[in-house]
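Notes follow the structure.
Of the protein chains in this complex, all but one are displayed in their positions.
Note that the chains take the letters A, B and C in the order they are written out, and that residue 1 is the start of every chain.
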Amino acid sequence: MIKAEQKPFEEILEYLAPYNKILLSGCGACVTVCHAGGEKDGALLASALRMARQNIGKPLEILESTPARQCEPEFALELSDTIGLVQAVLSVSCGVGVQTLTRHFPTTQIYPGVNTTFLGETVEHGVWEERCQACGNCILEKTAGVCPIARCAKQLLNGPCGGSSNGKCEIKRETDCAWQLIYDRSKSLGQLHRLTEIIPAKQWGVQSRDSGPRRIAREDLKV
Amino acid sequence: MYQTIYESKSITLNPVVLKSEALIIGGGIVGMTVARELAREGVQVVIVEKGETLGGGARDLHFFYDRPADVQKWMGDLISTLEDGGNIHVLKGAKLKRLDGQLGRFQALIRTSDGREKTLSPSVVVVATGCITRPVEAMSDGNRCIGSAEMEKLLAESRDMPLAWKGQPVKTVTFILDLTNDDIKIHTVNAIKQAVILQEKGCRIAVVARDLKVSVSGMELLYRQAREKGVLFFKYDDPPVLSHTDDGISVEVQDMTALRKEEREVVSLLSDLVVIGETFAADPETQELCRVLKLRTGAGGALMEDNPQFLRVMSNRRGIFLAGACRFPQVITESLSEAHAVVQEVRALLHEGAYTPENPIAEVDTRKCAVCYTCVRLCPHAAIGVERCGERNVYAAPAEKDENTLWQAARIEPAACFGCGICVAECPARAITLYH
Amino acid sequence: MGRADEKQPEIQGEPMSPFEPKIVAFCCEQSGVPAAEMAKTLKLKMPNHLELVPVPCSGRIETLYLLKALEGGADGVVVFACHEENCRYLQGNVRLKSRVGYAKQIMGKIGLEQERLEIFHLATNSGVKFAEFLIQKADQLEQLGPNPGKIA
Partner (left out) sequence: MKSGSNLEKVFVNGNFAVTSELGPPKGNDVGVIKRKVDFLRGYVDAVNITDNQTAIVRMSSIATSAFVIQMGMEPVMQMVTRDRNRIAMQSDLFGAAALGIKNIVCLTGDHHTFGNQVHAKNVHDLDSVQLINMVKTMRDEKTLMGGEEKIEGEIDMFIGGAANPFADPFEFRALRTAKKAAAGVDFIQTQCIYDMVRFKEWMKMIRDLGVHEKVHIMAGITPLKSAGMARYMAKNVAGITIPDALIDRMAKAAKGSEEGIKICIEQIQEVREIEGVHGVHIMAIEWEQMIGRITEMAGLLPRPQMD
């Protein structure tokens, strides 16, 4: 799922400075699961913002709402009436949710309250790690199910660089070397021979974001 | 908002039916005692024993410290009562592979060594898996240096005859305690028990210990008796030094009776045999069992009770009990009293044939649940699971929900919930309420 | 005890501060609640503006409650919880500890003093400690002055 973390508090305070009544909109999906922008974390941020503004003598009224998924137009539109009551919206959903609101509320300023960080997995409660870059052209079948695009700092496709030491990456020593993982898994799957195949240069331009924002259109699904 | 920690709305708490069925894991003396007692009250009991014989750790023992009976004979009688009764079913060479559900709807999957599987639906589970022992290698060649279990065997074999080891007469024996497991009583109990028997055979006995632990019923008396009979006791700070002599082992220990350190002399105990207490440790298989049962482990990987302030035989899950050496190494008397405590608890739980959950109880609003697993991971009582509806895998709907539809959402089992509210406070969707 | 009287000379000429801090005290039912009852039975001196909130376990206290208490008018928030490794529900006070830590981080960003939030570990029979701690906390909060973030 999408993982996010709250933006620095001062940054949020700074861009909310001109307002005295806003809506804080959370999201009931990914950001709830990663404890960044669900009802609880939204309410915590709202309470903190109210007190911080009270503290500087400029009270801020905050309405709170948490649609089930901010990235679906129907859920986003549920906010219509509330948005009519406020000067701006602070959205603690991912960047997608922010833009769904942007699209449907053209005259309201929508501010992001979290930094959308990565597509990741829960490795233990409270710890998430990046697993996918949404490159649009999955190569996991070639790399024993471990993605070097998302998990190698240099996105190497043909083996580990010289900075792989004791299974860890030299750039962040707490990070596993993706190629060590690929090697170990290939070994346990009995597929070491596959690592000798040269993986050709990735065709970034075809499906990745490098050829502009992507779009999936299923003609059969359109209504 | 914080003023309303409990919602006043009362929720109907339906009793869960508890059939009189118990699953006991481990066929040692604790498991067998619990089984026998429960069966007498009409409870259907299944004992799952991973080995091919019943008896567990007590198979190494022959003497009680507090009564003249023979342990093996006593245990033989116990085993035969199990095999007589119709309420007890013993599965040997069997292991618990899975335990699903909660109190009132436990589903246990047992696999036997021949690969067959059996599903049981017990109302309670009693874990009595014991612990393991490892020999202490105080002397590399093991010559004239034996474990407590081997001494037990020698004594049992010699009965009314003088003690002999490998055909040689044994006249002097030194027990060395507390080289490992500094915190348990078994070594003291076994050593003094054996010392008294040996003394009666005319042997000269010394016991070398860091600290004698006599806080078991009747032990002080036995200790005094041993002293009166002439057993010598030495305390040590630095572990004794062992060396072979021509015809025995010399155990050198500093005599601590002198208060001033510089006045302490080294005493050399020439012994025909040295007995060293084995190391007791948690069974490595406990780890896997705890994963299956969702139980807590404590120091050294042993099973851990729910809360020592309350009942020590309760696990962190309602309906699952612990007793005996799986918690910590115990002497038979201690283990049996735990077995009886478990019997009491099980009896109380099964007494009415049903368990009615008590408030406060936490409940998940399935419409708000994001299925993030936070509550499932944090519940200290493993009372929460994720409820699926058939093969459907859907999110909670935001507003309208058909009351008859079970969305995929976390579900707190009322019968397993202790009402602490940890899940309520952690839920990122604020979807959980604690009802009064 | 004449606490206010003793203070007077220090203030020197200024009128006595009319500020009496409000404390919200969350009390675990396993320890804080019986301690509070004991303090009441013993008629121990306690701060005037005190709101006691019983909780089944300190693990029930959401981070949000700690902030809401401050937002809603408290000058200080105290949690009376069981001693560590002594929780009726095993993990409750451990979870509380990390939540209080998180709440303190947030308070730092808001500009609220860390002293306005504190855990106090105690046992059922700690009635005297309970009252003493609250009096001491009230003194400390009086020195700090009113919570600048409260909205009331």
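Everything that follows uses one rule, which is that a contact is a pair of C-beta atoms (placed from the backbone, for glycine too) under 8 Å apart; a residue touches a chain by one contact, two chains touch by 3 or more.
Computed from a predicted structure; not experimentally measured.
S.K.: Checking the contacts here: which visible chains does the omitted one touch?
M.R.: A
S.K.: Give the residue, chosen from A:T82, A:Q180 or A:Q207, that touches the chain omitted from the document.
M.R.: Of the candidates A:T82, A:Q180 or A:Q207, A:Q180 is in touch with the missing chain.
S.K.: In the whole complex, what residues of subunit A lie against the chain that is missing from view?
M.R.: 153-167, 170-171, 177, 179-180, 183-184, 195-196, 198, 200-201, 204
Methods note: only the chains that are shown with their structure count from here on.
S.K.: Between the chains shown, work out who touches whom and classify the graph as line, ring, star, complete or other.
M.R.: complete
S.K.: Please identify which chain has its centre, taken as the mean of its CA atoms, farthest from the centre of subunit B.
M.R.: A
S.K.: Which whole number of Å gives the spacing of the CA centres of subunit A and subunit B?
M.R.: Their C-alpha centroids are separated by 47 Å.
S.K.: Provide the list of subunit A residues touching at least two other chains, using ranges where the numbers run on.
M.R.: Expected reply: 40, 43.
S.K.: Got the subunit B residues that touch at least 2 other chains?
M.R.: Each of 378 in subunit B touches at least two other chains.
S.K.: Considering only the defined contacts, which subunit A positions touch subunit C in the complex?
M.R.: Going through subunit A, the ones touching subunit C are 9-10, 40, 43-44, 47-48, 50-52, 54-56, 59.
S.K.: Hey, which residues of subunit B end up touching subunit C in the complex?
M.R.: Counting only subunit B, the residues touching subunit C are 1-3, 5-6, 296, 306-307, 309-310, 316, 360, 378, 380-381, 418-422, 424-426, 434.
S.K.: State the interface residues of subunit C toward subunit B in the complex, per the touch definition above.
M.R.: 24, 26, 51, 53-57, 59-65, 68-69, 72, 86-92, 95, 99
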